[in-house]
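Missing here: one protein chain of the complex. Every other protein chain is in place.
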């Protein structure tokens, strides 16, 4: 199990005041939590620089399900990646447009490749990869 | 209904060759589709600059469900936002860590506020907002 | 004058260890300085969200000075903005390509507009705006 350490930071009072105002607007009830979030976000960015670390991402795509064969292609693609794709959420935005989010686990480079392939498919209008983490070392 | 227009672009041949190589690696079978994706991505970015446009986002969070009251807080928070939160996907990453993705619809500024509130909650280790689109004007 | 405050932060020991390793690689000799940089970077981002705050930016452009009239256009453009453009640095990269960096002071929205106009000029191959700060409140 991991221990909680308490350590001191010195900072200009004006700077700290501005930071406290900002995080309170964002909804933080606690300054330590805001600092931990800054640290965790910085570490997740590092994790993704090394393409071979096991990590987690989510891929969000918007597509028109009327485009010929697109829905099948997307499902087919996902089945070929069944080891990596943990789960999928599908939302009908309107009569044409779908939102689909895939939770993906694997090496950073492999997750990026799956994202590239889905986002480049014809009929996919917009797509973004979120590079997050397994949470294990955070 | 919308028409398809065909128009010409002039480009240095070396530049076009490098672009063709890049998009082929990414999986594009078609140069027009790659250009359309560049255009759509640029327009989605603009949409989010104006906080009052109706749009769609997904919020990805990683959290430890053992943190006292966090799971309830997150569910409670979502119910208060039931007009905006369309759907949720939950993945058990390991004994401690959960991945949750929320599909959210509403004004850009409101979606950002929901994301801020969830990401700043104690116990949420990492969070990211994807700013995407209803797909209607893409 | 501003005072230095010392305050405590609590953090999981594993998380702190990973952060300490990262900042030591980046060259930080001091943990407080790394935290101050995270805070200052966050505050600078906020400053630029409000387009009317007086701030400072630098605009980097790469262009081919053989393109007809481009060099004159760029100089002319800068003279029209002489109130905002503090200084310029010009580097001859090779026989064709120039690097030019402009230091610009003014309202955030005005600096963005100057950047858009320069980057969109024909012959300018690449351009980026750095959103930084007057340093006064950091």
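Per-chain numbering from 1; labels A, B and C assigned in written order.
Just so we're on the same page, a residue touches a chain if its C-beta (ideal position, glycine included) is under 8 Å from a C-beta of that chain, and two chains touch if they have at least 3 such contacts.
None of the values given here were measured: they were computed from a predicted structure.
*Asks:* Give the labels of the shown chains that the missing chain contacts, considering the complete complex.
*Replies:* The undisplayed chain, in the complete complex, is in contact with B, C.
*Asks:* Just one of B:36, B:90, B:107 or B:122 touches the chain that is missing; which is it?
*Replies:* From the options B:36, B:90, B:107 or B:122, the contact with the absent chain belongs to B:36.
*Asks:* I need the residue numbers on subunit C that touch the omitted chain, in ascending order.
*Replies:* Considering the whole complex, subunit C reaches the absent chain at 23, 25-30, 33-34, 37, 40-41, 44, 56, 58, 60, 62-64, 86-89, 91, 93-94, 96-99, 101, 103, 105, 116-117, 119-122, 125-128, 130-136, 138.
*Asks:* Which positions on subunit B touch the chain that was left off?
*Replies:* 2-16, 18-19, 22, 31-32, 35-36, 38-40, 42-43, 46, 137-138
Keep in mind that, in the parts below, only the chains that are shown with their structure count from here on.
*Asks:* Between subunit A and subunit B, what distance separates the C-alpha centroids? Give it in angstrom.
*Replies:* 9
*Asks:* So, what's the distance in Å between the C-alpha centres of subunit C and subunit A?
*Replies:* Their C-alpha centroids are separated by 27 Å.
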